[in-house]
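Reading through the structure tokens given below for one structure.
A single protein chain has been omitted; all remaining protein chains appear in their positions.
Per-chain numbering from 1; labels A, B and C assigned in written order.
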Amino acid sequence: MWDQLLSTILKEEFLFSVIRITAPILFAALGAVVASKAGVTNIGLEGIMMISALFGVLFSYWTQSWLVGVLGAMIVGILLALMMGFFALKLKTDIILAGIAVNMMGAGGTIFLLYMFTGMRGNTGSLMSPNILIPTVNIPLIKDIPILGDILSGHAILTYLAFLFVWLMWILLYRTPLGLNIRAVGENANAASSVGVSVLKIKYIALALSGALAGFGGAFMSMYYSQGWNSGMVAGRGFIALAAQAMGRGEPVGAMFSSLLFGLAQALRTKVSGLQGVSSYLVSSIPYVVTILGLVIYAASTIKRVKKARAEHSKAKA
Amino acid sequence: MKDKRMLGFELVRGAAAILLALAVGTIFIFLSSDEPFTALRYLLIGPLISIKGGLASFNTQGFYTILAAMIPTIFTGLAVCVMFSSNQFNLAGEGVVLTGGFVAALAGIYLHMNSGLHAVVCILIAAVIGGIIMLVPALLKVKLGASEMVTSLMLNYVCMYIVLHYLNFVFADRSKGSTQTFPFAETARIGSLVPGGSKLSWGFVAALVFVVIVALFMYRTRWGYAIRMIGINESFSKYSGMKVGGTIVLSQVIGGMLAGIGGSVEVLGRYSTFLWKELPGYGWTGVTIAILAKNNPLLVPLAAFFIAYLNKGCQLMATYCDVPSEMIDIIQAAIFLFFAAEQFLAGYRQKIVVKNTRADLAKVAAGAEGGAE
Amino acid sequence: MEHNQNDLVVQMKGITKVYPNGIAANQGVDFSVRRGEIHALMGENGAGKSTLMKILFGLEQPTEGEIIVNGAKASFGSPTAAIAHGIGMVHQHFMLVPSLTVAENIVLGMVPKKSGMFIDFKKAIELTNEYAEKFNLAVNPVAKVADIPVGMKQKVEILKALIRGAKILILDEPTAVLTTQETAELFRELVHLKEQGYTIIFISHKLNEIKQITDRMTIMRGGKSMGVYETASITEQEISSLMVGRDVILDVQKDTAVPTDVVLRVRNLQYTNEWNKKMLDGVSFDVRKGEILGVAGVEGNGQRELVDMLFDLREPDSGTAAVNGKDVIHASQAKIRKLGVSLVPEDRMTYGIADAATIEENIISDRFNEKRFNNGPLFNMKAIHEESDRLIKDYTVLCKSRKQKVKMLSGGNIQKVVVAREFSSDPTLIIADQPTRGIDVGATEFIRKKLVDLSRAGTAVLLVSADLNEVMELSDSLIVLYGGKIAAYFEDTSQLDDVMMGEYMLGLKKQSAEEIGRVCHEG
Partner (left out) sequence: ASTDATAAAGDKKVYNVVSLVNGNLGDKSFFDSAEAGLKALQDAGRITYKTIEMGGTDEDQPKWLETLYEVAEAGEYDLIICGTYQMPDYLKEVATAYPDQKFLIYDDTSYVGANANVVNISYKQNDMGYLIGVYAAAMTSETSVQNMNAEKVVGFVGGGDFPVINDFLIGFLEGAKATDPEVKVDTRYVGSFVDTATAKEMALSMINDNKADIIWGVAGLSGNGAAEAALETGKAWFIGVDSDQEQTFGPELAGITLTSGLKNVGTSIIWIFDEWDAGRTYWGQLVNLGLTEGGVGIVTDKNFANVAPKAVQDKVLAAEAAIKDGTIVVPTAIGDDTNAVVALRDAMQP
């Protein structure tokens, strides 16, 4: 049984699937990162992903262009995030409540919206056809490298974009004035406003970025991962993204590794579910248990590292 | 005195928020319904007033239904109040409600006891299990500094899958097509207060009792006090000599116990077997309620009533009109957004404040002059 | 004089500010400043000084009134607008981002760019250095703000304003956290700025400072202006009475101490901080029952670390400290309190209070577990009310009722709440860390007097203060910390003068080990 598992895991296809599973979570996790850097907990990622997943399908169906679909999803994501911002920042609605409200819209509101726009219920059926799915690309040189090519090449454009965004996000946060403002606003809003940085504006921008990223994540779900939208399809990935953000200590690269860890756990779950005599329920809990364990190990090691550093430090002094 | 004047404002503000949210809902209702006015009527007054043949009458059954719907959410609302009070963003209420309901059901099936005592024991077991579950995010936070929000969110899923595993593989009643346990013993059931489908059980009374207990605990005991102080300023509490870690754990455990009780009371009071197959959602509702109640246990029933009323109204609207039932989510979302908007009508509020302060100052001045003469 | 003395650069007319909590912090205040002067804004805690200045800086919007800058009516919806009018403000509480570097903090909001979109870090550092040199405000541009001492933070704040082209500088209690030397340095700089045509609005509670550098002053009391005065033609006594409405005795009367048993015994404390700087190096001393031992020294010479060690906020590398023979280094704060130790913390907003809780809740935070406040599981509310009412009265905390939230109080009254709690727990040892920092004369006098009373009643007091006058005046005996070591011990403080103290504090002089050793009353 274990060798059977091993044989499926030791395939390029396994790592390929890890990357695929990671992508939508990574988008949302980066969304969580940029929002939290600006001091906003965006718990509405799940809802934003749901709604933009729906609009991604609708836009691409209306225009028969995947690109318009993805952009539409992104814009919807931005609008939703700005709406959250309006309530949370302007009207001072508790941000958590605003997030829950958006999630509510994502759960039931989407069904209503779909009905309003198309008369369809529950899912977009055959609106999404293969020719308007987000295309996959083979990367010229890499694709010919054995093993690595099979793992890294042939993903959807958006998958690459997700990983590219990790780097872009880091640049944004640590190398641009906007990023500096975002970090300053998140850490000490008074300090930022006392030098004329508009806290509100920066938070809106960060939220909009967060929404855009979640929008990409949503589009990935309905325009590549699945061919079309159905209610509930995001299935907690927005929450997982929050976990990835926290586990990655709010840093883009950290969030990427946490997302990958989750992707790995989820891929593992898929494989383990194919073994004899396993409980599908316990198997389903693997990704979540792994996330908790990951968090624990990370936290414990941080504490240990600090302690060790201190110990060494005192020893050096003695 | 000033507080009273502000209370009036808060009422106006709340009403305005609801009206505005309803206006948003109304737009959607008009977009999707041929009979928007009827729909609105059901939404707004339907839960309590039923109109038959032009005669309006109090909808007693509807009222009971609303009260019954408050039972689990009062408990989860209280649980979240206690947990949030120590500034812990613990969202594991969901998982605990589910698990609490499950273990209470098992105790109701497999233990044999006298009426009355049996139900209490089931609930106690659920409370203990709930408390134990909450130890996970609490200890991870206190000992390792792991974010309780994340661990608790993940823990929900872990709870769910573990419960489902045992439900399916160990405790399922296989004569049924849907996954459920065997029925629990009569002795374990929580009796209804009124007949009918509302399932308004003694659990409601218990919930209200717990409101008082939790309020007393939070505002009239040293533990509740420590929890609140830690929530406001942890450094201060530590400096004052409080046992911060222990108190945080205590607050989470109490929250877990309350959520566990909520799950068990709901299951034993409403159903005859355990049949939940997913996270039941009461934990999230609890978060909403705690936020609406501003972590004040005494306001929890009010917030719970509001949510239950709204739910019922939306449900009636969907049932008797052509507004799709999912409309509920949009209206609720809008209401939450506006209702919790602190700055909503802030300009108007400021005007009242300025006016009041002016009046006070004038009075003081007049008093001073009067005294001088 | 090239410029016109009567050229009013800022005029605020009829400013009224009602906060959302209903407090009328300013009531029809008129305030004006001449170009090129140093203008003091004085008043007790809560008089409305900060509020008035926040309005001028666009951080708060006035409920009523108008602002005229350089002769033109202005309205500042945000600091951006104020900055554009050449106004800069250094806030009472630091407005810095701890995780960013000094340079990043300074250029925040006006970041130099390269390639059109990236931060030009080099330029930022250059800019920082350039201004630091120009205004003689030495800072380390690449250090993280979290890691720098308060004095440097203050300079960073001033640089922040200057670099934005501020011609009108508002300094809200800038010297509250500075050492004498730093203050002197700052004053030189302010005078220098004034000579260059800068206008400075200066808020301080310290009368001598005001007398020293300001040209004119506006005095506020209870949200209203008490008038404008030429500094030269008003005495300190007059200022005080205008501020508080009575004459204040600044000298604390105290009898000679009769110290008895050792209460706090500290031996050979060693501490190296995270950046490998030796902050405490073999510090040993005793504090005896009935005496006030002062700890003087330029800030950053180990005072904070010392207090932190004694109250379990940090662990030393080695060394011992015991209260009545019981170890406090490895004890929790709860245990330390049980030993009868009280602390008036330097950072009252972080440690001293829970701002969203009521006065009463803040007062009982160290004693709510005691039997007398509990009836079984429930609180004995009557006892608690009595206790808080008594302390509010005894310590003259200005408030509506014990149910008022502490954050609604002014800084001085907040400090009174802290002190009321710490002084009333029948302590064997009080550690008072900057007990009167940033609070008004009345409150200062009150707290000092209480401290003396307590020590005379048999409490051991360790007084840490950056205010040299304060330590010299209050302490019975005194140690000077320099570079993490005790540089001097004075058994009797009555003969001390500040010049000599300064020499020890600046490391120009050091007593012999033998002389210092006398602070350990062995045997």
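Everything that follows uses one rule, which is that a contact is a pair of C-beta atoms (placed from the backbone, for glycine too) under 8 Å apart; a residue touches a chain by one contact, two chains touch by 3 or more.
Keep in mind it's a predicted model, so treat the numbers as computed, not measured.
For the omitted chain, the shown partners it touches in the full complex are A, B. Considering the full assembly, A:G228 is the residue among A:G228, A:G254 or A:G294 that touches the omitted chain. Considering the full assembly, A:K11 is the residue among A:K11, A:K90 or A:K143 that touches the omitted chain. Against the chain not shown here, chain B presents residues 61, 65, 68-69, 161, 164, 168, 172, 174-180, 196-199, 270-273, 275-282, 285, 315, 318-319, 324-326. Across the interface with the omitted chain, chain A contributes residues 7-8, 11, 13, 17, 21, 24, 111, 120-123, 125-126, 128-130, 221, 225-228, 230-233, 235, 266-267, 270-271, 273-277, 279-281, 284.
Keep this in mind: only the chains that are shown with their structure count from here on.
A separation of 29 Å divides the Cα centre of chain A from that of chain B.
Annotation for chain A: no residues touch 2 or more other chains.
Of all residues in chain B, those touching 2 or more other chains are 346, listed in ascending order.
Against chain A, in their complex, chain B makes its touches with residues 28, 31-32, 89, 136, 140, 144-147, 149-151, 153-155, 157-158, 160-162, 164-165, 168-169, 284, 287-288, 291, 324-330, 332-334, 336-338, 340-344, 346. Residue ranges of chain C in contact with chain A, taken from their complex: 57, 59, 78-80, 83, 89, 91, 94-100, 104-105, 108-111, 113, 117-119, 160, 164, 270, 272, 276, 317-318.
Remark: chain A residues 87, 90-94, 96-98, 100-102, 104-105, 107-112, 115-116, 236, 239, 242-243, 246-247, 279, 281-282, 284-285, 288-289, 291-292, 295-296, 298-300, 302-303 touch chain B in the complex.
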